[in-house]
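Got a structure for you, questions after.
As you look at this complex, bear in mind that one protein chain is not there, while each of the others sits in place.
Moving on, here comes chain A:
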Amino acid sequence: MWHCKPHNALRFCQTHFATPTARAMNCRSEVLEVTVEARQVEEAMLALLHTILLHRSTGKFHYKKEGTYSIGTVGTQDIDCDFIDFAFVRVSSEELDRVIRKAVAEFKDALSVSGSDGMGQISLEFYQKKKSRWPFADECIPWEVWSIKVNVVNLANEQERQICREKVGEKLGEKVINVVEVINRHEYLPKMPTQSEVDNVFDTSLKDVQPYLYKITYQITDSLGTSVSTTVRRLIKDTLAL
């Protein structure tokens, strides 16, 4: 599959900043695609997820009287990858790292177990909670979804692995630049909340850092069909709607 034509095999590494098939309507959505070797999956995912989260986290808010607040500090940390020629910056928060690692590890396991020719997708979804009145549950409304599509390749020999190591490093570097470009656009972000609402916007469970509320989900096969439950839910909703 690799055939010593790395540029060809990595063709899918181009980033498609496009409006993808919308999962949620009123939500920005970015798609990144990477082609990596099986052992690089974990590091590549960590690199990308941490890069995004770095830009979507703030220091802890300390609310004062008169409705003002100050922002705590956030440390950053350089991480070197073992299987890729690449280093990335992440928020130096062990707790956050643990959460991400756990999600990525699950994804990696699921990927290796499934026989679906090494295709998978991990999504990082930033959402906002909206309090609803009594009969309805609180809504989680996503405002930005990052989907990272992973394509795992098998390499025949060490030499190819070496090339792959470099190529993936390069590509990840490009991705990071892309992520920063997207984040630098002045687009919709939830407004800075007051003290009572801070839980609706930020994840305040961590001690040292405060990322926007996020959710990591993954999907192994490319099946994008709607599940039965969503269909049923929609049927009910549609019949109820005027």
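FYI, a contact is a pair of C-beta atoms (placed from the backbone, for glycine too) under 8 Å apart; a residue touches a chain by one contact, two chains touch by 3 or more; residues count from 1.
Everything that follows uses one rule, which is that contacts and distances are computed from a predicted model.
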Hidden chain of the complex, named as in its UniProt record, picked from "Vacuolar protein sorting-associated protein 33A", "Cytochrome c oxidase subunit NDUFA4", "Autophagy-related protein 9" or "EF-hand calcium binding domain 2": "Autophagy-related protein 9"
Residue among A:105, A:156 or A:180 touching the omitted chain: A:180
For chain A, the residues touching the chain missing from this view: 16, 18-19, 21-22, 24-28, 54-55, 57-59, 64, 67-74, 76, 89, 128, 130, 133, 135-136, 139, 141, 143, 180, 183-184, 186-195, 197, 200, 224-226, 231, 234-235, 238-242
